[in-house]
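Structure first, then comments.
Note that this complex is displayed minus one protein chain, with the remaining chains in position.
A, B and C label the chains in the order they appear, each numbered from 1.
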Amino acid sequence: MTQRMAGKRILITRSEEYMGPACAALFRQEGGEVIADNSDLGSEAECLTVIEEAGHVDVLIVNLAAPNHYGVLATDLAEEDWLQTFELLVHPLHRLVKHALPPMIERRKGKIIVIGSATPLRPMGRLCAYSAARGAQISYVKSVGVEVARHNVQVNLIAQNWVENPAYYPPELMENEKFLKNLQEQVPLGRLAKPEEDAALALFLAGEESDFFVGQAIPFSGGWAS
Amino acid sequence: MTQRMAGKRILITRSEEYMGPACAALFRQEGGEVIADNSDLGSEAECLTVIEEAGHVDVLIVNLAAPNHYGVLATDLAEEDWLQTFELLVHPLHRLVKHALPPMIERRKGKIIVIGSATPLRPMGRLCAYSAARGAQISYVKSVGVEVARHNVQVNLIAQNWVENPAYYPPELMENEKFLKNLQEQVPLGRLAKPEEDAALALFLAGEESDFFVGQAIPFSGGWAS
Amino acid sequence: MTQRMAGKRILITRSEEYMGPACAALFRQEGGEVIADNSDLGSEAECLTVIEEAGHVDVLIVNLAAPNHYGVLATDLAEEDWLQTFELLVHPLHRLVKHALPPMIERRKGKIIVIGSATPLRPMGRLCAYSAARGAQISYVKSVGVEVARHNVQVNLIAQNWVENPAYYPPELMENEKFLKNLQEQVPLGRLAKPEEDAALALFLAGEESDFFVGQAIPFSGGWAS
Partner (left out) sequence: MTQRMAGKRILITRSEEYMGPACAALFRQEGGEVIADNSDLGSEAECLTVIEEAGHVDVLIVNLAAPNHYGVLATDLAEEDWLQTFELLVHPLHRLVKHALPPMIERRKGKIIVIGSATPLRPMGRLCAYSAARGAQISYVKSVGVEVARHNVQVNLIAQNWVENPAYYPPELMENEKFLKNLQEQVPLGRLAKPEEDAALALFLAGEESDFFVGQAIPFSGGWAS
């Protein structure tokens, strides 16, 4: 067994949702000390507390999730759902990054990995709030990524789609023939990724061998977007 | 003189800011009836009122502006400035589009043009909130653009940079030698665009000859981004 | 009638193929003097002759066409078909641009518009030679576009797909129900563009109002790619 995270402390937010469990499992398996946080991240103060209580962090995995309201037309999407999407996916990103960066910059070493989405890379209708919020994440990562690279801190985003998770692909959907046919047509690889494969990309981005990745949104979608 | 907007009603928001004046002038010159609005757009109710009071609208130009806080590091950007950027640039976009679309969809005809930014297309540091918000606009337009195209309504965005305007390029900057040298190095064309050139692109997107443009973020930056 | 090309001389290559006829018709209708060339462009000497014989050229429309061999697997595509695709689509582009540029640079004025393809923007299988060649065109235009912009010469490319033309969409295909269903699913606008709409974009790019477009590959595909 490799121990690629030996001696590293990894903070994972919303650790029971989205890619949280798979990332926690793999980073622990690789010898890392994982701080699995489940705070709401609903204010700057709360995010600051999460960062402060975590102490020394080598790798911050910003894992955020929200209902995607898929299927709701732009003309029907309620103001409160719109605002909530940004509250859950966008504002916590800045709050966490803002407070996690200073010690990384001071040490001239650190990795921030955002678990994002490929939906902004290949436009889908009936998904306007989620698309906009995930697009904000990508542009944020690109800007901050180039800003802090000179301090040897790398900020990148996994632009994923078609990765197994119970929120977006519940068991009943996975047995739906129409969905499976659509999956074959839409995803060149013809299957969903396992969360473990996604975590393997996060692990690659967390290691020093990928220091030259800076401010990137890396498509991870079986060929659906590129 | 051509009369490319004869018989058309064009609603321009925040019409005294950013590209508002140039668009209003050109669209009037081309024979259009321009409704120049200057509301704050700070709530869904206010946006709905703007749309309702405008009456029949053939072309909606979503022109929004905000301080870009250029030069402020991500570690220094205040929560209130972060949130305000989304309040000014992102949330009004959905509120306006949501309420402007239904009559366009019913008529099977309509154009929405968002005056956006090229900054998400070529990442810049020290610009995190603005980049994120402008990126949200782009992803929103792409999603809604493909959603409503089947109703023959076209939603597109002008992804501009290096266009003259007093907010981002005040007179004293335009005489600054270092800025002018930077302009030569950064912008292949070697100059800023006149707002009139930008308005000419908006005019092209407002006409029927560009119906095949759907959900696009069109770079307009003298070759800086592409 | 507007006369947007009055006093302009426009050279269109392979003028009986692809977008040649529609461009020739519109540019003439707008008052331009069109030189409609149908040379093979199979060597640098031949391309040089075309440019020299055309004399003063304000706008060069590089319109090239080739069999796309759609449906042929990469493992089956013959060497000769591969090479021919580059002979028809890629090498003439450089030969024409190389010799058309000097007088434009000297006059500090000129437009080159390449009629390209959107296929590199949204990958399709079973189209490897055509995709590669059209991708070479896009990268060439981006490089040369930023190179010559400082001389006030603009080089851009129309990255089109789903535009009516008898070579790629023959009449029998247009009546095929499966094709029409596919068209509805793939193209958000739900229809092909008329060649006249495509020519209108070329006209926009040929005029001074679009001088700020530099080295761009502009998607024109009804929302299929963006």
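Criterion: a residue touches a chain if its C-beta (ideal position, glycine included) is under 8 Å from a C-beta of that chain, and two chains touch if they have at least 3 such contacts.
Computed from a prediction, not measured in an experiment: that's the story for all the values here.
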Touch with the omitted chain, as defined above, among C:131, C:154 or C:221: C:131
Contacting the left-out chain in the complete assembly, out of C:10, C:97, C:187 or C:201: C:97
Touching residues (missing chain, whole complex) on subunit C: 44, 73-75, 77, 79, 82-83, 86, 90-91, 94-95, 97-98, 101-102, 105, 119-120, 123-129, 131-140, 142-148, 215
In subunit B, positions touching the absent partner: 122-123, 125, 188, 223, 226
For subunit A, residues in touch with the removed chain: 2, 142, 145-147, 149-150, 152, 163, 188-190, 193, 197-198, 200-201, 204, 209-223, 226
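To be clear about the criterion, only the chains that are shown with their structure count from here on.
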Euclidean distance of C-alpha centroids - subunit A vs subunit B, Å: 29
Where subunit B touches two or more other chains, by residue: 142, 145-147, 215
